[in-house]
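Apart from one protein chain that is not included, each protein chain of the complex appears where it belongs.
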Amino acid sequence: MNPIMASAPALFTIRSVDYRAISPVLIILAVALVSVFVEAFVGRSARRPVQLVLVFGAFLATFIDLITLHATRLVTAAGSVAVDGPALVMQGAIILLAALAAMLMAERMVDPSGDPFAARASSLPGSVDEAEFSARGYFQTEVWPLLLFSVAGMMLFVSANDLLLMFVALEVMSLPIYLMAGMARRRRLLSQEASLKYFLLGAFASAFFLYGMALTFGFAGSVNLGSIADAVSAKPSQSGLLLLAVAMLSIGLLFKVAAVPFHQWTPDAYQGAPTAVTALMATTVKIAAFGALMRVLYVAFGGIRWDWTPMLWIVAILTMVVGSVIAVTQSDIKRMLAYSSVAQAGFILVGVIAVSGKGLASVLFYVIAYGFATIGAFAVVSVVRDASGEATHLSKWAGLGKKSPVTGAVLSLLMLSFAGIPLTSGFIGKFAVFSAAIANGATWLVIVAVIASVVSAFFYARVIVLMFFSEPTEATASVVVPSAFTTIVIAAGATVTVVVGIAPQPLLDLVNNAGLFLR
Amino acid sequence: MNPVNYVILSAVLFSIGAIGVLVRRNAIIVFMSVELMLNAANLAFVAFARINGILSGQVIAFFVMVVAAAEVVVGLAIIVQIFRTRRSVSIDEPNLLKH
Partner (left out) sequence: MNGTVALSAADLQQVTPATGIFTLIALLIALPLAGAAILLLGGRRTNRWGPYLGVLTVTGSAVLAIVMLVKLMSLPTGSRSIGQNLYQWVFAGSFKVNFAFQLDQLSIVFVLLITIVGTLIHIYSLGYMAHDVDRRKFFGYLNLFVAAMLILVLAGNYLLLYVGWEGVGLASYLLIGFWQYKPAAAAAAKKAFVINRVGDVGLSLAIMVMFVTFGTVNYSDVFGSASHASQGTLTAIGLLLLLAACGKSAQFPLQSWLLDAMEGPTPVSALIHAATMVTAGVYLIVRSNAIFDRAPWAAGMVIAIGIITMFMGAIIGSAKDDIKKSLAGSTMSQIGYMITAAGLGPIGYVFAIFHLLTHGVFKAGLFLGAGSVMHGMKDNVNMRMYGALRKVMVVTFITFGACYLSIIGIPPFSGFWSKDDIIHAAFERGTLIGVAGVLVAGITGFYMTRMVAMTFFGKARWEDDAHPHESPKVMTIPLVILGVGAVVLGMALLFWGNIKTWLEPVTGLTEAPTVIPDWAIMTISLACVLVGAAIAFVMYARRSVPTTAPRGSWLTRAAREELYGNEVNNTLVVRPSYYASRVLNWFDARAIDGFVNGLGGFTGAAGTRLRRMQTGFARSYALSMVGGAVLVILALVLVRL
């Protein structure tokens, strides 16, 4: 008797799908498809306005949809999609931050040529074609469908309750970003290089994730997180296969959160990509990656937490220490922010290690607070320019605070938040994460974390010192007056940072009421 | 034949793919090595489907193929673009971003 035949009928049972519950993802995907058709059928001059209406309309509709769904707690689509509190909170944050990143992408007053993206991504840098495209004032709108697909992938990534769906979502999220990273209008060689490195390493990491998924399937006979959890508690004997599976899956996800030693793509990709895309990578992707990491570790492998927490301890310590220490020596602000995001990933991992409801809530709080501060910081970076484009070298920031006090003050505020100074959102985030970890006995880890945060405070303060305590020189860049788009992003980043720092209660309530992962 | 052997074969293929990524300089071959890793996983899925007697492993392999195809499209686009710019597909050459 062939066992495969015996189980065959069950495979084709039609499972019900709660379309209402997964409607946010469906809206984005549908609009993404429409957006592709717009590229094909709408005239060149009308494309941009149509795309902008579609993108922001989709984000608005999805956000409203998420609000109406806020109390939903269910698992649907044959157990492969979990619409639970953490997923909804993260989806909401992803939508808001993606909308802000989209505003940076839509900014047209900052670059003198009118657009942050290459007129034609296919044209050769420095070629006659490129010059002509620029001269004719061409610009491209292909980033918009790419953005929408990527956001749809992120939203699925955080609510996937099934490794297969998670893998597909991972690719749907990542592939458009690999492309967008290579589309900068200026310094295209750097941009293309960033794209290539990010892509190759990302694919490499995906392969690890996939192989881990195969091993998990071999161990549990299923890729559903709930079934895996059952198998983990039912047969702890086959430990070799299981541990290898956990390791491989973790590698794939730790790559996306940019944990050391899987972090080396981060500085290159952040520096080379267009700043608007970097902002997207540094905020939404980070949220999505932490959501997926926690869901896999908590839901599927919560039963063997004592096996993987020591591994995460090592990774978290490496991440915090290496990220903070290398950031001190950086001279490019985007690279410094990249290493800072590595260090911040380490602090967030401290919360993941708590393996508790409190830990989950604190991580949610941290990634949201960090996301808004980060997007504000990259928005500020995008408006500091000189003749060659964005002035990312820190030497060009000397005395900037004296030339443009408001910009300097906003960036200083965001830096203080990254450093975890009280009355900013970063402080509450760090406090929540660290106290969750202490409550679960990870006191030594927190001591390392606090020391690393001291080191990190140093390089954040260095930027403030540079802006306010140095005299402006000939080389000091100037702040371009942006349109409402970038202004909104900077204002939103600063406002959220201060308001959440002074009155964190609403956000704390939100993440605490999100509850736990469903399975 | 014992299906466990296929799992071992898949592990060997995965390792060959990983080593290929590390040692080859041609971006196309590096990319092919990554594809080899993905397909090693596919082989593992199918072998485990056989071992566990659950068909879904085979279905997953199809999903992975589709995703891999999408990845090829994106990857080749990026590599071709780099080639057109630099007249070379060596992945060691684009190294302006460093330190």
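Read from first to last, the chains carry the letters A and B; within each, the first residue is number 1.
In this text, a residue touches a chain if its C-beta (ideal position, glycine included) is under 8 Å from a C-beta of that chain, and two chains touch if they have at least 3 such contacts.
None of these values were measured; they are calculated from a predicted model.
Novice: Give the residue, chosen from A:L69, A:V246 or A:A373, that touches the chain omitted from the document.
Specialist: A:V246
Novice: Touching the left-out chain: which of B:L36, B:V74 or B:L97?
Specialist: B:L97
Novice: Footprint of the hidden chain on chain B, which residues?
Specialist: 18, 21-23, 25, 30, 91-92, 94-99
Novice: Given the full complex, what residues of chain A touch the hidden partner chain?
Specialist: Its contact residues with the unshown chain are 196-197, 200-201, 204-205, 208, 239, 243-244, 246-248, 250-251, 254-255, 260-262, 264-265, 268, 306-308, 310-311, 314-315, 322, 325-326, 328-329, 358, 361, 405, 421-423, 428, 431-432, 434-435, 438-439, 443, 446-447, 450-451, 454-455, 457-458, 461, 465, 468-471, 502-505, 508-509, 512.
Methods note: only the chains that are shown with their structure count from here on.
Novice: Distance between chain A and chain B based on Cα centroids, please, to the nearest Å.
Specialist: Computed from C-alpha means, the inter-chain centre distance equals 25 Å.
Novice: Show me the residue ranges of chain B that touch chain A in the complex, using the header's touch definition.
Specialist: 7, 10, 14, 17-18, 21, 27, 30-31, 34, 37-38, 40-42, 44-45, 47-57, 59-60, 63-64, 67, 70-71, 74-75, 77-79, 81-82, 84-85, 91, 94-98
Novice: Of all residues in chain A, which touch chain B in the complex?
Specialist: 3-4, 6-8, 11, 121-122, 124-125, 164, 167-168, 171, 175, 178-179, 182, 188-190, 192-197, 199-200, 203-204, 206-208, 210-211, 213-215, 217-218, 221-223, 267-268, 271-272
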